[in-house]
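Missing here is one protein chain; the remaining ones are kept as they sit in the complex.
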Amino acid sequence: MSELVVPGQRLGHTDQLVPGTGTFARGDLVYASVVGQVRRTDLPNGPEGKMQVTVHREKEASTVPEVDGIVVGTVLRVNPRAATLSIQVVGERTCTNEFNGVIRVEDIRATEKDKVKMTESFRPGDVVRAQVVSLGDARSYYLSTAKNILGVLHAKSLAGAPMYPVSWREMKCSQTGGIELRKCAKPF
Amino acid sequence: MSRNELISPEGLRLDGRRANELRRHTAKLGPLSQADGSAFLQHGHTKALAAVYGPREPRHRAHAMHDRAYLNIEFNIAPFATGERKKRNKSDKRLLEMAHFVKQTFEPVIMTRLYPRSQIDLYIQILQDDGGALHAAINASTLALIHAGIPMKDYVCAVSVCCYKDASLLDLNRMEENTEHADLTVAVLPKSGDISLLQMESRLHADKLSDLMDLSIAGCRQIWKTLDGVVRENGEEEQQKASEVSMVLEK
């Protein structure tokens, strides 16, 4: 088990260390900013003889979505121009605090963007996997589903039963067998 | 010892402490499961609870800052915390002032620039107030923020001191706080020795200030030892748990 450090604890000199996550530099010295274990890793392209130092927590702080990251959320509202998501999973971790994301109609799929209709892609309550495009406006992140693996993961039919995907744009109700349109994510 | 004397000829205070002695203080990390980070702290009979939520989406659009996180602090004193029942309004000026002090103390210490456009909520609840509510709140907040994993440059430790005749008293209880003698609350970053907060609202001879500062810094270092001990103990427990989990998974 490696050494446990606490915020404000000195880790070394900037001559030898490059501060990474969980650390910061003040003057010539590197300090820890969170509680956790110290890890020193070689920098492949970094300057000679320098190592990157990071501090890893066991109990992770709540996550914030990052650009290009994969998120999963529930659709809250849909209008012809955009769908609003409540982001609940960032990468492999659930966030304790929810963030809002917006999928604009032009970000739903990669091709034939002008033919996409919002109502044929998402409905409120759908669980959607998406990629963060940008931090968006002050209110929400801009998300995109323009990849095969992105789109609706779980949805309920009008009858209230779960549906399974039958093609990239159709889902079938497990109870009534009715077909509904969605932008589906490619199952693994 | 007469009623108005804070210190006996033998050099003992009303509660039997020496002038430069802290009250018994204990701390607990993570008493609340709902919050992202929480801490309970007791200085003598003063009990403070702090809970941290976030970083999360700002509640008001105006609070979102493009380069750093907004720090929102709510300071609350339970109606039954003091001898006399007081139902305080949320917009009570005294509470807002306390929250403001805590905010000013932590804003330079928390690395808010890592979380742009988000909000960090820090809720402080004083359950019992026997003097020193502000410094108990600051110490509890330090622990709650560390527990929540919010990156910080250092701990913040705070204590109150008071100048009484020739003596300087450390860590005031309610009786000592209620006298007209000048008292000040000091918050220190123990590693660098920087002063983060200094609050005094009465007259004090300038010559006395440096003595009081020395005493409060010494007091803060003692508190820091307690806080540091609790944080390290908790950190080791978490490590222990994580290694147990990974052992189970490997099996």
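The first chain written gets the first letter, and so on, giving A and B; residue counts start at 1 in each chain.
In the analysis below, contacts are C-beta pairs under 8 Å (C-beta built on N, C-alpha and C of every residue); 3 or more make two chains touch, one makes a residue touch a chain.
Everything that follows uses one rule, which is that contacts and distances are computed from a predicted model.
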Requested in this report: Determine which name in "Anaphase-promoting complex subunit 8", "Glucosidase II subunit alpha", "ubiquitinyl hydrolase 1" or "Ribosomal RNA-processing protein 43" the UniProt entry assigns to the undisplayed chain of the complex.
Outcome: "Ribosomal RNA-processing protein 43"
**Report entry** Neighbouring shown chains of the undisplayed chain, as defined at the top
**Finding:** A, B
Query raised in the report: Any idea which of A:55, A:72, A:118 or A:143 touches the chain not displayed?
Result: A:72
Query raised in the report: Which residue from A:28, A:92 or A:114 sits in contact with the chain not drawn here?
Result: A:92
**Report entry** Touching the absent chain when the full complex is considered, from B:22, B:65, B:78 or B:218
**Finding:** B:78
Query raised in the report: Which subunit A residues touch the hidden chain?
Result: 68, 70, 72-74, 88-89, 91-94, 96-97, 127, 129, 131, 147, 149, 153-154, 162, 188
Requested in this report: Considering the whole complex rather than only what is displayed, give the residues of subunit B touching the chain that is not shown.
Outcome: 31-35, 45, 47, 49, 51, 53, 56, 59, 74, 76, 78-83, 85, 87, 90, 121, 123, 125, 127-130
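Rule of thumb we're sticking to: only the chains that are shown with their structure count from here on.
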Query raised in the report: Taking each chain's centre as the mean position of its Cα atoms, how many Å separate subunit A from subunit B?
Result: 35
Query raised in the report: Once bound in the complex, which stretches of subunit A touch subunit B?
Result: 1, 4, 6-10, 22, 24, 26, 31, 33-37, 57-62, 64, 96-100, 135, 138-139
Requested in this report: Enumerate the contact residues on subunit B facing subunit A in the complex.
Outcome: 36, 53-58, 61, 64, 66, 111, 115-118, 146, 148-155, 189-192, 228, 231-232, 234-236, 238-239, 241-243
